[in-house]
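Of the protein chains in this complex, one is absent; all others appear in place.
Which chain is which? They are A, B, C, D and E, in the order written, and residues in each are numbered from 1.
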Amino acid sequence: MRVFDSNWMQIADRLERDDRIVLPVGSTEQHGYLSLGTDALLAERVSVEAAEPLGVPVLPVLPFGMAPYFARYPGSMTLRIGTYVAVLRDLLDCLAGQGFRRIAVINGHGGNAPVAGLIREWISEPRPERVQVLFHSWYNAPKTAEAASRFDEDQYHGSWLENFPWTRVAGVEIPEGSAPVLPRSQANNLTADEMRERSTDGSLGGAYRRSDEDMRVVWDAGVAEVRELLEEGWL
Amino acid sequence: MRVFDSNWMQIADRLERDDRIVLPVGSTEQHGYLSLGTDALLAERVSVEAAEPLGVPVLPVLPFGMAPYFARYPGSMTLRIGTYVAVLRDLLDCLAGQGFRRIAVINGHGGNAPVAGLIREWISEPRPERVQVLFHSWYNAPKTAEAASRFDEDQYHGSWLENFPWTRVAGVEIPEGSAPVLPRSQANNLTADEMRERSTDGSLGGAYRRSDEDMRVVWDAGVAEVRELLEEGWL
Amino acid sequence: MRVFDSNWMQIADRLERDDRIVLPVGSTEQHGYLSLGTDALLAERVSVEAAEPLGVPVLPVLPFGMAPYFARYPGSMTLRIGTYVAVLRDLLDCLAGQGFRRIAVINGHGGNAPVAGLIREWISEPRPERVQVLFHSWYNAPKTAEAASRFDEDQYHGSWLENFPWTRVAGVEIPEGSAPVLPRSQANNLTADEMRERSTDGSLGGAYRRSDEDMRVVWDAGVAEVRELLEEGWL
Amino acid sequence: MRVFDSNWMQIADRLERDDRIVLPVGSTEQHGYLSLGTDALLAERVSVEAAEPLGVPVLPVLPFGMAPYFARYPGSMTLRIGTYVAVLRDLLDCLAGQGFRRIAVINGHGGNAPVAGLIREWISEPRPERVQVLFHSWYNAPKTAEAASRFDEDQYHGSWLENFPWTRVAGVEIPEGSAPVLPRSQANNLTADEMRERSTDGSLGGAYRRSDEDMRVVWDAGVAEVRELLEEGWL
Amino acid sequence: MRVFDSNWMQIADRLERDDRIVLPVGSTEQHGYLSLGTDALLAERVSVEAAEPLGVPVLPVLPFGMAPYFARYPGSMTLRIGTYVAVLRDLLDCLAGQGFRRIAVINGHGGNAPVAGLIREWISEPRPERVQVLFHSWYNAPKTAEAASRFDEDQYHGSWLENFPWTRVAGVEIPEGSAPVLPRSQANNLTADEMRERSTDGSLGGAYRRSDEDMRVVWDAGVAEVRELLEEGWL
Partner (left out) sequence: MRVFDSNWMQIADRLERDDRIVLPVGSTEQHGYLSLGTDALLAERVSVEAAEPLGVPVLPVLPFGMAPYFARYPGSMTLRIGTYVAVLRDLLDCLAGQGFRRIAVINGHGGNAPVAGLIREWISEPRPERVQVLFHSWYNAPKTAEAASRFDEDQYHGSWLENFPWTRVAGVEIPEGSAPVLPRSQANNLTADEMRERSTDGSLGGAYRRSDEDMRVVWDAGVAEVRELLEEGWL
């Protein structure tokens, strides 16, 4: 139940019976040959598919996240950490004010992980009614990661693991073979300029693609794990 | 050319030849019988249609804006003004850092207008290269407003003027007739709770709908006016 | 009743019978041949004259506003938008904490308009007692604008419409004739340096002066409109 | 040379020959029987009289400062410390950007003293040209304090030392005698509510008034000390 | 080389030859029977021991971190995320301004991990000279974690893994046996009040203690891993 496919009366009706809602958060950033929207598209889609049979509403994805290291690849966007935590705080305050009591933030981008600190802070604060917030990075949650690792242990930014039929760009051919791996210890300490120089196509390493059958297995695991969270992840 | 339908290399190629980009900004908020995403959907769609023949890239719409007065209608979201201006600042900084020199912010929500203050501030600041930023509220720009006023001078939130085939919600019947008008002087001074009490269905007044033919006239005017801006609105 | 011509006991007495107060907000910025204080002087004066017969207290004008585009004209001052909304928030919090329940912010400067976004946010927030806040830009409110337009439709920064006996500078002769008009679409996209180059005397266009009789008509309309607001503008 | 009695061209002319400017900062807060504007009026007046023969421009006083302890006396206003330092930073940035290189902040309110921390921070930052900033609390600068102490060592908020012909309120009789002293150690730890209870008329102690002759001695010392600062207080 | 055991001339001398420095960051929070300073004491000590033979200076530990979930255990302190990232930004700016080019932030508290987001942002920003910053959570770095796991896979807050001779409190007997495990999925969603109710002694699970010999093995691994980082962890 996408919020954008609903009017407020429908959301209000639903809220009287069920106090859950999903907020997908992504990023607009280079993903090599794949769409600049990869992290946002996946976070929103996995949320929608997972929530569908439960009737839980899904907000539009927050398309901008924290990706300062990719700032030199045109089309990539990044919010400063102070800005990003303010956005999340405002959105959580809205939802709590309307009566939502179980909020799942479904994250599609590793760089957004620090917002978990804001969520812990927000949960801990006294408020009139108890509100739970889950922060779930769908792509490396245990069961999804396990499914992916059955195919290939190398799982890097811009590689096969993000290459779904729905993150490819029309008319763009994805190379065969693999990109050289940029060790994480290095990647974490590069400036935005160095990052662009080191990774000429934007991939951080590993195979560029796998079969659609393999990708379907990973995807189904991701959807199932989010659905399980929405059903059983609450206190 | 949607940024989400592109990879970074395509945006980089484009940028070498043309330094324009579009950032649509909307809102997720009650629109009476219409979609909670009305302002975001329209801002993004009018941007994409206007930019299409020009090849100018269009970023994903920022779906959350400033709508504190609607905060009690479930599914409506609002960012605080301090947060919102920080988001815009960060996005403008990103784009300027990548070499975009002509940025059009296409706005679909009246409550976002104060961000024009941030844009004036941002433009005025010294930076190594000259960057222009246009802030254009498409729905009440002169030519679009003129086109709408040919049909009906009453143009309120959640009424016919926002009722396009692409903002209606599947399965929801729009009432005939008109909603009573909530005078703007009153609307501007209501708390979020009072707003919800005063406007029981969320419409702030006027006819709920007009024919698709009429709406097409308004829409075409909106698209044309944005396109003209993208082509000729720069210094 | 100027707050600066009163002590706190007088304000406290008044507050027991009447919960209204006026906060004028202006700007310190170039106005061509006119006083750098034009916007502040007018906002305060129109407030004082309007409130006088009603006995409503008038705070001292906030003399600094948002005018980044004039930052290169010596003597012009500007606050960043984040700062400005913080100032207004603090002042509204003070007044609400003391028991004022109807606050009129009388604005004398177009660049301050974005603060209306903060006011909407502030009004919408839950608080123990209902507080109304009006934001009124006196110089282009309907009746005042109508009075001015009877004389001349060209109404630009630093031109005749701001040229009152009380905004002229002793010993400065105002030129006859008119300044060339800097189109608003251009003005909105200039850097502070470009603005200074384009407008050599600071006027943005139109006649420099009209007769004192004409100006009196405009002024009286402005005072009457603010007074009407203070009397009847509340819910 | 009041900035409000000048246009920008006059300030620009002056700036070419002399890079000094004065920013008076005050407070709008209860002063017992005296004007709510006492601290602002005095800071501005002492600045104007001191700067007059030097031709140094004097900005309009910033009328709002930090006075949280007086927040329960109607008509008193207070800015949060985060807001106040932001205002000062913005104003200093403006002046530096226009070419002023010697800025004197003349303070009339004890509660504003923490802004000296911001000024030290601002001075220390690297900037293209050297800018000096003096922070001078005129009422307790050495020579002025010495002049006052010749009359009475008891110098408290709202007492004789602030009682000048130009801070009295028309029609208000000042009591004879003295207010009981609220020890500073206590005063510093009271909530706003307690402060209002403890000091029923707002004076914090000592004689309410002295002769106009005595006050003239104090005032002349204050003006002379500010003038000396403007002439010789720079590096 | 503790900075607090040095004067500035010694640090300046050192800096001419070696541009590395260590900033330990900890937390002041309940650790069950152990010292409230556990995370700070360990972060500082592991830094000092690791840096000793290298002569790299070690700043005093930042004793306060982010621990909102423990806010109801007296003596626990927490900074909001906006505050914490501001502190780190200021400290990094200082060090970069003095010429340090390789900065190791050695972290002793899981709740501080989000600050890695600020560090990525800071690294990515353009600055005149290249500055590297490592963020290393010593207690779960690969080799240290491997050493600990040889003894017991259960590694929870306030349990044996934090129980070193130098984190015990004089006169406090540590219980034998184990605390019941509070599953992480639950712990992440508790309010501060619930946390205090659920964990009556503050331990989140597992054995309370192991032999000093075992702890020495873990400690030596931690020190060695930090030292290796300081020697070889740079680009």
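Criterion: a residue touches a chain if its C-beta (ideal position, glycine included) is under 8 Å from a C-beta of that chain, and two chains touch if they have at least 3 such contacts.
This is a predicted model, so every value here is computed, not measured.
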Contact partners of the omitted chain among those displayed are D, E
Only one of E:Val22, E:Leu36 or E:Ala51 touches the unshown chain, namely E:Leu36
The one residue from D:Ser149, D:Thr191 or D:Ser211 touching the chain left out of view is D:Thr191
Per the touch rule stated above, chain D touches the missing chain via residues 66, 68-69, 71, 78, 80-82, 85-86, 111, 113-118, 120-121, 123-126, 130, 132-135, 185-186, 188-193, 195, 233-235
Had the left-out chain been drawn, it would touch chain E at residues 3-12, 15, 28, 30-37, 40-41, 57, 59-64, 71-80, 82-83, 86-87, 89-91, 94-95, 97-100, 169-170, 172, 201-202
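Definition applied: only the chains that are shown with their structure count from here on.
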Residue numbers at the chain C-chain D contact, same meaning over half shared and different meaning under half, come out as same
Where chain B touches two or more other chains at once, the residues are 71, 78, 80, 82, 86
Checked against the stated definition, the touching pairs are A-B, A-E, B-C, C-D
